[in-house]
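See structure below.
As you look at this complex, bear in mind that one protein chain is not there, while each of the others sits in place.
We call the chains A and B, going by the order they appear; numbering starts again at 1 in every chain.
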Amino acid sequence: MASSADKAGDGAHGAEEGETRRDFLMLATGAFGAFGAAAAAWPLIDQMNPAADTLASSSTEVNLEPIKPGQRVLIKWRGKPVFIVRRTKAQIDEARAVKLADLVDPETDEARAKKAEWLIIVGVCTHLGCIPAGTKEGELKGEFGGWFCPCHGSHYDTSGRIRKGPAPKNLPVPAYEFLSDKLVKIG
Amino acid sequence: MSDSKFKNPIVAWIDYRLPVFSFMEHELHEYPTPKNLNYWWNFGSLAGIILVIMIVTGIVLAMHYTAHTAFAFDSVERIMRDVNYGWLIRYVHMNGASAFFIVVFIHIFRGMYFGSYKSPREILWILGVVIMLIMMATAFLGYVLPWGQMSFWGATVITNLFSAIPIVGDSIVTLLWGGFSVDNPTLNRFFSLHYLLPFVLVGIVVLHIVALHQHGSNNPIGIDTKSPQDTIPFHPYYTVKDLFGLGVFLVLFFGFVFFAPNYLGHPDNYIEANPLVTPPHIVPEWYFLPFYAILRSFTADALIYLPISWLMSAKLAGVLAMFASIMVLFILPWLDHSPVRSARFRPLYKQFFWLLVIDCIILGICGAKPAEAPWTYIAQAATAYYFLHFIVILPLLGFFEKTKPLPTSISEPVLKGGGGASSAASAKPMEKA
Partner (left out) sequence: MRKYLMSVAAAVSVAVLASSNAMAAGGAVKPPEQQWSFSGLFGTFDRGSLQRGFQVYNEVCSACHSVRLLAYRNLMDIGFTEDQVKKIAAAKEVTDGPNDEGEMFKRPARPSDRFVKPFPNEQAARAGNNGAFPPDLTLMTKARVGGADYLHALLTGYKQPPKDKKVAEGMSYNLYFAGNQIAMAPPLSEGAVEYADKTKATVAQMAHDVTTFLSWAAEPELEWRKRMGVKVILFLLILTGLLYGVKRKVWSDLH
């Protein structure tokens, strides 16, 4: 190692030559090194994805018994607000009367509500994530009698579909199932 | 701009306004490095790379860690079990601390063997000692965070060191704790400081490199570079050599991470902290063991304590001795005043150097043993020798050692034979002309 000093070389400044050489060995080493760096970066990025316990986070069961016709309630599921609405006949009819052609994000009400009486939607505006107003009594419900997002003025109808304003999509429907007539499991 | 040395127009444009490329060109390509550096010179850049690994994995772990006594242990276990690749990242961070110390210790002993601390590199050396001190503080703070039994009791023991200070000691300890024992406020501030200090470390490492590049690297022969023939550009020669060294290091390091991740740790730290139960043997991490042995050597009946027993308590003496064992490194460039740098030309110093290495290892072994005979006596003798080496042997060597004749330049073959005839005076060539 150190004895390399003994063989005094005048090639001491042959660096440029060595650097510009692009032979197979250099290429292979560079490729291996780049692969290694990318492989090492992945765990550091993937750790930010939801952890196993977060993914397994439990579903929420909601008792529908106390909800009166026309009433809207807000519950928390996976840290997000979920609207549960017991719709009146008029509201259902209104939602079902809309022509698909009039919709920004065409979707029938039948496809959105497993039981016509119960509308279950995630209460996060598809524009930039605010919670649309309209769930509590006396809040603005927007021009279509559903919800109105105060942040940037998106109007949703009684099926939670976007009708007017900047939001691009309908309020999403979470996975849910009715365990009985009066008990629903969300998630 | 047209006369820029960069062909790429974008690089030239940027460099004209912000000379980062000129800087890199200067530091890497033009920076002349002695051509005879051996593999012991790999450990400096290796330490820098480990610092980066520690900071990156540490930032990532902090995304999942909860600095609260009620949640810290479980949050670490959540990292181990539920966070994607969490176990890998944590084991890298955990074993990275050990690797960092191994590499830095070798780096320090290399500096001692080849006299790298001597003029004009005293400040370079002192900055290095500061780096080691901050590293030790950071490692200690980090070891507390998982909130295991050793975390808790290690924190208790180490913070109690400050109670040895006369008059204000107890107030200082209360201040450090933010309470009346190691508790939630302590854990919180330890986390804050553990996150902060590595960045301080980066700042000092930059100064360390600035000081290094002022006069360039020392070399195994220890004489100054004289002509362009003695040097080669750092890049590509030493970049590729450092990368090869890094590869060897990573093989060993990941061997630990994947196949023996807890080998260097202590089982008690997988038991959650319990302020009411002290583990039977409190042992610090291995890298603190020599210092721990020095601390414990000062007992009321220890021979090394008797000369100063009228001055202070054994407890204070132990604490001061432990700090002094590092402080003495600050004045090493002046304790060792021999004009010859490299141990290759200092036959006596070479032997004392290896005695010091063995002494430190003995101290480390003693630190791991329970505080009982015969280990206490061995530790006391080893402690005494440690200070003897620095305070007595090194200064005397400077006066009496007969050094071997130095070659006239790095490029020239080392002169064979004609050994002991020349005295230290013949070692003049190392002085800067």
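Just so it is clear, a residue touches a chain if its C-beta (ideal position, glycine included) is under 8 Å from a C-beta of that chain, and two chains touch if they have at least 3 such contacts.
Just so it is clear, the structure is predicted and the values come from calculations on it, not from any experiment.
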Among B:Y31, B:F140 or B:Y237, contact with the omitted chain is made only by B:Y237
Among B:A12, B:V56, B:L193 or B:I271, single out the residue that touches the unshown chain.
-> B:I271
Touching the absent chain in the whole complex: find that residue among A:G33, A:G129 or A:G153.
-> A:G33
For subunit B, which residues reach the chain that was dropped from this view?
-> 35, 38-40, 74, 77, 80-81, 87-88, 91, 232, 236-237, 240-241, 243-244, 247-248, 250-251, 254-255, 257-259, 261-262, 266-268, 270-271, 280-281, 283, 286, 289, 354, 357-358, 361, 364-365, 368-370
Subunit A residues that touch the omitted chain in the full complex | 1-2, 4, 7, 9, 11-12, 14, 17-18, 21, 25-26, 28-29, 32-33, 36, 39, 52-53, 56-58, 63, 66
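The definition used in the following text is that only the chains that are shown with their structure count from here on.
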Expressed in whole Å, how far the mean CA point of subunit A lies from that of subunit B is 47
Quick one: in the complex, what on subunit A touches subunit B?
-> 1-2, 4-6, 8-10, 12-13, 15, 18-19, 33, 42-44, 46-49, 51-54
Quick one: in the complex, what on subunit B touches subunit A?
-> 29, 35-39, 56-57, 60, 63-64, 78, 81-86, 88-89, 219-221, 228-229, 231-233, 235-237, 243, 410-414
